[in-house]
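Okay, handing you the structure first.
Missing here is one protein chain; the remaining ones are kept as they sit in the complex.
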Amino acid sequence: MSEMSKIVRTITSIAFPFAMIYGLYVIAHGHLTPGGGFQGGAIVASACVMILVAFGSKWTLDKIKEKRLSVFESIGAVAFIGLAFLGLIFGTVFFNNFLVGNEYLFGVIPTTGVANINTAGILPLMNFAVGLKVIAGLFAIVLVMAYATTNYKEGKK
Amino acid sequence: MSIPLPEYTPALIIAIPLLGAFLTPLISRINDKLRNIFVILVLGLNLFFVSILAYNIFTKSAQEPYIMKYVFGGSQNIDLTLPIVRILFEVDAMSIFMAIIASTLMFVAVIYSWAFMKENTGLDKYYTLMLLLTAGMLGMMLTGDLFNFFVFLEITSISSAALVAFWTHKGESVEAGFKYILISTIGALFVLFAIAILYGQYDALNIAVLANAIQYTFLDKIALVLLIVALAMKAGIVPMHMWLPDSYSRAPATVTVALVGATLASLYGVLRVIFTLYGNILLDPAKFDIPVNIFIGWLIIPLAVISIIVGVMMALRQTDFKRLIAFAAVAEIGYIFLAIGTGLAAMGTEYGRTALEGGIFHIINDALDVGLLFLVAGAIYYATKEWSLNEMGGLARNMKYTTIFFIIGLFAVAGMPPFNGFASKLLIYESTFQLNPILAIVAILCSILLLAAFVKVFHSAFMGPKLPKFKDVKEVPKSMLFAMGILACIIIFFGLFPGLVLENIVRPAVDALLSNAQYLSMVLGGA
Amino acid sequence: MSKRNLAAAASLSIIAVIFLFSALLMHSFGVPDESEMDQYVIDNTQAETGANNGVTSVVFDYRGFDTLGEATVLFTAVAGVIMIFRRRKE
Partner (left out) sequence: MIYNIPYIAVVCLILIGLYALVYKRNLIKMIIGITLIQSGVNLFLITLGYRKGSIAPIYTSSPGGIMALPIPQALTLTSIVIGVAVLALMLSLVIHIYRHYGTLDVRKIGRLNK
């Protein structure tokens, strides 16, 4: 994908932070409102793809390599499965929600109608792990495909 | 007598390869050799756990069927007054039997990869995908939840499709990969559709709960047909077999060995659906007016026979080494389905049970024999860079060990007496003869023709004068010989002591399949 | 129309008839026959998982293992795509 016009680039730069914040909001409030790691991750990834479309794949690939994205994805995945293993260690069962019931970290039992962010045990943490994974994963897919098709059009084969 | 194991071992069997797969991209940034050792260690550890768990389950289920349960995320004691929401792993003798096959094949494939794949780029992703494929197959085999089965089915098909297309510089590989993913996605979507139909009626996803609740309404029949068609398509039965020779022959040899495992995992799905999910109806024909088991059995038998015939006939015509073995694999799958069909049609009789024993035994034999042959084909490719049989000749002089392994694989796959294929095929012939003599005769004839096809290969590739262009051909590296040696040793062991294997491994698996009432009571009966 | 097309059309129409018939046999839209399992989730999500969002509690807690599989599927696809588009040393 090649670069688009200056108007598009400027508007994208303005819109990008908003999309990003919205996505992160959806990830962070996954246990309270509709949404979660996957949905929010998809929003952030589409914000990144917007940058890719506006600035071209070459520019984006100079900024971030797909190898680094792959590492981020691995970190997200390891965090997710690590949380599952923590359930095994602290709660005796794989995938146990061991944080529910304590009063300090995400353990409060919520009441209907009230939005308390300090609830749901390991769910918010898992949301973040999955969110990181989805952002890196989806963006890596689109980036790699965009770069591959660009090269082909230029006749390099 | 059983070895003490933590109760979360079934979860560990999935978690180890998954964690390994997630860590591989990080580790391969350090060092390539370290990554190879890491991957082999992970799969070795996995094989170790699977074997010990298998030992435990086989010893316990020698007296009566035994199921190991594991509940994810909640209390291990299932409260029967509440619905089962969480995902369960239900490991019985049949699932662990398949798990042994899968983890052995993957372990061998990874050892073989060390030398075989050395000159390729993109190996960190290759090893990641191999680990993911292992996790997917094992998940399919151990899970007791239908939707979870679908998820693992998708992991298996995506990773194997990507691996089939590993040699992207060859158009045919990419095309084969595309074919594979197209077929598997359609199959997986049908599976999901069937799961949704069942969910909509009974509001449950656990296999045991569903099996207990199923009423055999019209919608249940639709779901049964969808599940069997989709999974049999993935197992490569004629007329939906065309993807199989393509993807088997275009993929690297190590991937092909893994694909044999993936195909057998789908076959396991068919068995699970027929014998457990719909077991209440199919295992107990007296319950219903229509003999459903005979209907489904006779639906499977013709397809199986056609698979055998098509596989053998096409194998005779091939000049491409790997394609020939791939068609032989189609025929082998046909034998397994023939046994299953016979077992269903003759449910309740003595020879129906014999047929199932033969079929289940043939699953492991098929995996070993076909796996060994593909590894031999890979070794020849490694040494000569040649697939076509017309170009080969006189390789026996330079590649002694490979030739020996090929002879072992040849006799085993054709069902010659001292090897393992004979034992299982004999059971299949015996039981099908009692059902219908023509079936047995066709099966025996095709087996002989299969031998002819492989003898042709042996003659054209290994015998004859030494060709000048293969003067410098050397024996393949030790790691590849070691990998082939593992499979060959198991084949010889199984061939020498078929009774031992039948008694200790196959019988418990068949018992686990047939004892549906115990399955339900052991899962649903708490404790 | 070739023979192959005719056969395909015939099988497609058979599938169509069967599927449409089964659509009529499903329970009425909005009135599930059984909902015991889901009602259990709705009733217990706050007490057992501490989440106000029932769907998230199913995704990450009750069926958390599915989500691990789902994340793995995505991981697999990314690994596959990056592998397919790897730069080869010619």
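Should a chain be cited, it is by its letter among A, B and C, assigned in written order, with residues numbered from 1 in that chain.
Going forward, a contact is a pair of C-beta atoms (placed from the backbone, for glycine too) under 8 Å apart; a residue touches a chain by one contact, two chains touch by 3 or more.
Source: prediction; values computed, not measured.
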Completion exercise
Contact partners of the omitted chain among those displayed are A, B, C
Problem - Candidate in contact with the missing chain, chosen from B:Gly177, B:Gly279, B:Gly358 or B:Gly378 - result: B:Gly177
Completion exercise
Given B:Ala161, B:Met347, B:Leu435 or B:Leu513, the correct residue touching the omitted chain is B:Ala161
Problem - Hidden partner chain, residues of chain B it touches - result: 85, 147, 151, 154, 158, 161-162, 165, 168, 171-172, 174-175, 177-178, 181-182, 185-186, 189, 192-193, 196, 199-200, 205
Problem - Residue numbers in chain A that touch the chain omitted from display - result: 32-34, 36, 38, 110, 112-115, 138, 141, 144-145, 148-149, 152, 157
Exercise for the section: Write the list of chain C residues that the hidden chain touches. Expected result: 5, 8, 12, 15-16, 19-20, 23-24, 26, 28-32, 35, 37-38, 41-42, 45-46, 52-55, 57-59, 62-63, 66-67, 69-70, 73-74, 76-78, 80-81, 84-85
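As a working rule, only the chains that are shown with their structure count from here on.
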Practice task
Would you mind pulling out the distance in Å between where the CA atoms of chain A average out and where those of chain B do?
Solution key: 36
Exercise for the section: Measure off the straight-line distance from the CA centroid of chain A to the CA centroid of chain C, and report it in whole Å. Expected result: 22
Exercise for the section: Express in whole angstrom the distance between the two chain centres, defined as the mean CA positions of chain B and chain C. Expected result: 25
Handout entry: Contacts with two or more other chains, residues of chain B listed in rising order
Key = 18, 22, 25, 72-73
Completion exercise
So chain A residues touching two or more other chains come to 70, 73-74, 77, 81, 84, 94-95, 97
Fill in the blank from the handout: Within their complex, chain A touches chain B through residues 70-71, 73-75, 77-78, 81, 84-85, 87-88, 93-97
Exercise for the section: Show which residues of chain A lie in contact with chain C when the two form their complex. Expected result: 30-34, 36, 38, 66, 70, 73-74, 76-77, 80-81, 84, 94-95, 97, 99-101, 106-112, 115, 119-123, 126-127, 130, 133-134, 136-138, 140-141, 144-145, 147-148
Problem - Complex interface listing, chain B residues touching chain A - result: 8, 11, 15, 18-19, 22-23, 25-26, 29, 70-76
